[in-house]
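One chain of protein is taken out of this complex; the other chains stay put.
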Amino acid sequence: MSTFGHYFKVTTAGESHGKSVSCIIENCPPNLALTEADIQPQLNRRRPGQSSITTPRNEKDRVTIHSGTEDGLTLGTPILLTVPNEDQRPKDYGNQTIDLYPRPSHADWTYLEKYGIKASSGGGRSSARETIARVAAGAVAEKWLREAYGVEIVAFVTSVGTIKLFGDADAMSADPGFLSLAQSLTRADVDKFLPVRCPHEETSRRMEDRIAELKEQEDSTGGTVTCVIRNAPAGLGEPAFDKLQATLGHAMMSIPAVKGFEIGSGFLGSEMNGSKHNDPFTPAPEQLVSAAESKLGIPRSRLVTKTNHSGGIQGGISNGMPIFFRVAFKPPATIGQDQTTALYDASGEGVLAAKGRHDPCVVPRAVPIVEAMAALAIADAVMAQHARQVSIQMRKSS
Amino acid sequence: MSTFGHYFKVTTAGESHGKSVSCIIENCPPNLALTEADIQPQLNRRRPGQSSITTPRNEKDRVTIHSGTEDGLTLGTPILLTVPNEDQRPKDYGNQTIDLYPRPSHADWTYLEKYGIKASSGGGRSSARETIARVAAGAVAEKWLREAYGVEIVAFVTSVGTIKLFGDADAMSADPGFLSLAQSLTRADVDKFLPVRCPHEETSRRMEDRIAELKEQEDSTGGTVTCVIRNAPAGLGEPAFDKLQATLGHAMMSIPAVKGFEIGSGFLGSEMNGSKHNDPFTPAPEQLVSAAESKLGIPRSRLVTKTNHSGGIQGGISNGMPIFFRVAFKPPATIGQDQTTALYDASGEGVLAAKGRHDPCVVPRAVPIVEAMAALAIADAVMAQHARQVSIQMRKSS
Amino acid sequence: MSTFGHYFKVTTAGESHGKSVSCIIENCPPNLALTEADIQPQLNRRRPGQSSITTPRNEKDRVTIHSGTEDGLTLGTPILLTVPNEDQRPKDYGNQTIDLYPRPSHADWTYLEKYGIKASSGGGRSSARETIARVAAGAVAEKWLREAYGVEIVAFVTSVGTIKLFGDADAMSADPGFLSLAQSLTRADVDKFLPVRCPHEETSRRMEDRIAELKEQEDSTGGTVTCVIRNAPAGLGEPAFDKLQATLGHAMMSIPAVKGFEIGSGFLGSEMNGSKHNDPFTPAPEQLVSAAESKLGIPRSRLVTKTNHSGGIQGGISNGMPIFFRVAFKPPATIGQDQTTALYDASGEGVLAAKGRHDPCVVPRAVPIVEAMAALAIADAVMAQHARQVSIQMRKSS
Partner (left out) sequence: MSTFGHYFKVTTAGESHGKSVSCIIENCPPNLALTEADIQPQLNRRRPGQSSITTPRNEKDRVTIHSGTEDGLTLGTPILLTVPNEDQRPKDYGNQTIDLYPRPSHADWTYLEKYGIKASSGGGRSSARETIARVAAGAVAEKWLREAYGVEIVAFVTSVGTIKLFGDADAMSADPGFLSLAQSLTRADVDKFLPVRCPHEETSRRMEDRIAELKEQEDSTGGTVTCVIRNAPAGLGEPAFDKLQATLGHAMMSIPAVKGFEIGSGFLGSEMNGSKHNDPFTPAPEQLVSAAESKLGIPRSRLVTKTNHSGGIQGGISNGMPIFFRVAFKPPATIGQDQTTALYDASGEGVLAAKGRHDPCVVPRAVPIVEAMAALAIADAVMAQHARQVSIQMRKSS
């Protein structure tokens, strides 16, 4: 499906060679202030080496709101967002071997297997441009979450190849370095470390060097992006199957090139003892609760946890603590080196020479994509809980 | 939602204290031979220390087919499966503090936050018994996949705490030990290593000792389960959002206690270079293709890959190679030690004394649950592709 | 699909020859008082010639709640309801011709065409017993709607064959007889007119006679059921495709034997002029609004309409006025007369002798089924609006 979410619901369309990459957002709450200016910054951040502050004169990937708003307010009706493709013709990859060989580890072959037709650009919707629709839709979800609940979603690069911001010794949830960063890091902070978006001066520089080196070598590498969600209300997640970590995991694993997802203590958490891993509860500071009560549709939890190995989710339901997770991206499949591989017609092997430009590492640009998918998963969970919350409140007050 | 899948669709119900744990399967293909005997073995494997061969006289967790079959054949109509709860009364945890304190890292608190009502058993559907419905439904999916495509799904334990079957040096997809095991390991092989289901004599023994030790210490630990899917047809997965790794990830992350998921090269794949990570294609052996053609609704891919860092999925679509992934489980939250935590009413802290029996490590029993969820995700993807496949074939033959 | 609804969601299973007819209800609001006693009365009314007051000693079609409640309160988790089939073996229809000939206008043939397998009972899920699951689920939806909003749903028989309660001169919405009945008719009122449930002494008697006559003649006839929904809140219905009349229409058209659905002014409304058909607004009586405000999750509309040709729905959204619609049922296909028809193997024609008992007119028993499906459609729409309502209220109070 090209649809994500059941309540706050997004349907996307578009590949690299058509007229646009687009999405329709259904059920966005009405009366939300929304113009293109709320969406464009994240689209800019998705472009190579850009921060949200940059306002390039000849802006590319410009979003247009077609429907669902009037006078800068959402109507509650479907919102169509389109971003035109500049060059609608299939890309010229500079050689003909690309027509003869499906690119290794690319989507060329599987798209042909699945759909029985070969688009000139190869992997159809596996194109990186597809993620534009995610980022645009996510910006809308995020705007609503920020206004309604003060939700903050911040992602950043935690590794490029073997160069890592944090070590492998501790789970994220037990790493003081991560925990301190997670508390207050903003997107503006992250963008100070452009082009790699790893919020640590020296590590950032080493990553930059490594990427330059790989470009030279016509090779590529993977990396990880870590994301923290602050101020999400408690009660989000729809067990049994739509536990919050499951829909977040679905969201992240659907991003092109993602090979792994872990939440809270993650893989290293599996090595811990329960006595250390358990997060004891303690009463939430009074002012926190009362400040929230007056505003929120979903009341604030009266308990907090002292540690957060759970990553803000227990039994598949958010507990009001920060939610954080890590996403692993594989190295880009398109590289400048020659590759020996099979012909489309399965008649034998030969050499695919992919001479085009390529991006040796996608994680810096993946940051706003991860944020967008997180926003979509959270917004959907909030609306699902809203539907139930009204009943709970009606019953209380009756 | 308590529904998984869009085509091969399962809806589950039941918690530990009601009359049964149950599921309804919609759209199971008609004319499939199916009786309780096809489902019971995996339910048996889910019980502590059991293999599918064991046939205990007073069998527990006995499944009944209520509808959707006649004379041992599926009708294509919804199949209701129920497994009665033996003791329907809320569990006696041997002390009263459990009524005063939400258990740390358990679902007690978040269920109360979400639903505004406290079930006597605490975390409602987060109970381990909920997974019975998954295993029962998965056994049906699996029967169909096996008959239709010869699909084999085998999961096994790869770590208990810090004791690991494979090292951390290489990605699964680059580890010769894993690759050799993955090729032909069967469930019968895995069950030779009961009670821990780690298919290596010495490692298995060490894990067993470690679990015994933790029991002694009234503590718990986590672990990982690895799963391989052989003979899944190419063309499965519905991009952009329902890429096959995304629905598999969703399926796994929805299992209680899961904190991480990685596919193919996974997290370590993010440290590799593209030139090494890319999987070159080569023509599939002729007899493989022709043998398959005659049987399958979805024709077999004419290409295979020489390496499989992709884990059988490229661009979100299966390529016909083995699919494999790893799932991380946190240590069980219920431990025998006293724990200082907050009172339900947020009036302060105190000591929760959970004296009941507890399972120090869930991964051995998680093996059939992982297999079941894998079967459900694959069966759903197969039917989605079927819907399209007919059109492709009609067009070819016209 | 055997699933109805997106928010208040019901999945059903079961045909006449299995162990039970059952349903799972997802997302029923928590903390609702619910026991089998809330569900059984409508199941009783569905049985031939029964009112909800009757409490037969050896009650048939007894419902059991398997999950989702504790101590008589809903938990917010899935509710499994089962009703056992008394005689699980395929029915003996008293002759063998039924194995040779698909029954005319029955589901025998189309089920075989669709699923490629012939259940011994013929039309599988087209069995009238399937509707048990609808009635059980509807009773839960209805309980909630009644408690939360005071919603009243009452259906009754308006025609049997050519014998009609109201004439064909006016649309329902313009018929003083109907309008007066609709205002206050209760189920108890309707059941005073058992066995036919047509709330008019003389018409009722004529219908009864007609049905007796048809029984004698081994023939059958159709009829219509009209349903009114009072006190549904305004704002229900999810345009563009899930307008409230569309989901109500879907619900009704999915009931076995239904051939037509009309809402408000219906088919005769198409003959009216706009100047007469339009429903002018007028301010709602003050006390109505204020009484409601204090209680409801969805505030009461401050306007009412003077006429109600719209049937309580404008632009696909409820306006707070009574909703009413009519449903047409065809004559039952199973009759006692010999019928010339084709053999299953398409080798020729012959005579099908269906000698079994048969029900010459289903509309009296259809009354609780229509009420149930109406309750499910409305409950789903209420929860959809709840999800949005919280946002609207949050925004207002901020």
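Details
Chains: A, B and C, in written order; residue numbering restarts at 1 for each.
By our rule, a contact is a pair of C-beta atoms (placed from the backbone, for glycine too) under 8 Å apart; a residue touches a chain by one contact, two chains touch by 3 or more.
This structure is a prediction, so every number in the text was calculated from the model and none was measured.
Of the candidate positions B:Asn27, B:Ser126 or B:Ser204, contact with the unshown chain belongs to B:Asn27. Touching the missing chain, out of C:Glu36, C:Asp170, C:Asp189 or C:Asp242, is residue C:Asp242.
Contact with the chain that does not appear here is found for just one residue of C:Ile153, C:Ala372 or C:Ile392, C:Ile392. In the full complex, the hidden chain is touched by chain B at residues 6-7, 27, 29-32, 76, 144, 148, 295-298, 383-384, 386-395, 397-398. Mapped onto chain C, the footprint of the missing chain covers residues 1-4, 6, 12, 101-102, 104-111, 113-116, 123-126, 130, 159, 161-162, 168, 214, 219-224, 234-235, 237-243, 245-254, 256, 258-267, 269-275, 277-284, 301-303, 305, 309-311, 313-320, 328-335, 337, 339-342, 346-349, 360, 385, 388, 392, 395-396.
Take chain A: the residues that touch the chain left off the picture are 1-3, 9, 11-15, 17-22, 24, 26, 30-31, 64-71, 73-80, 82, 90, 114-117, 119-120, 124-125.
By our rule, only the chains that are shown with their structure count from here on.
Averaged C-alpha coordinates give centres for chain A and chain B that are 25 Å from one another.
The centroid of the Cα atoms in chain B and the matching centroid in chain C are 39 Å apart. The distance from the centre of chain A to the centre of chain C, each centre being the mean of the chain's C-alpha atoms, comes to 44 Å. Chain contacts: chain B has residues 1-3, 12, 114-116, 124-125 touching two or more partner chains.
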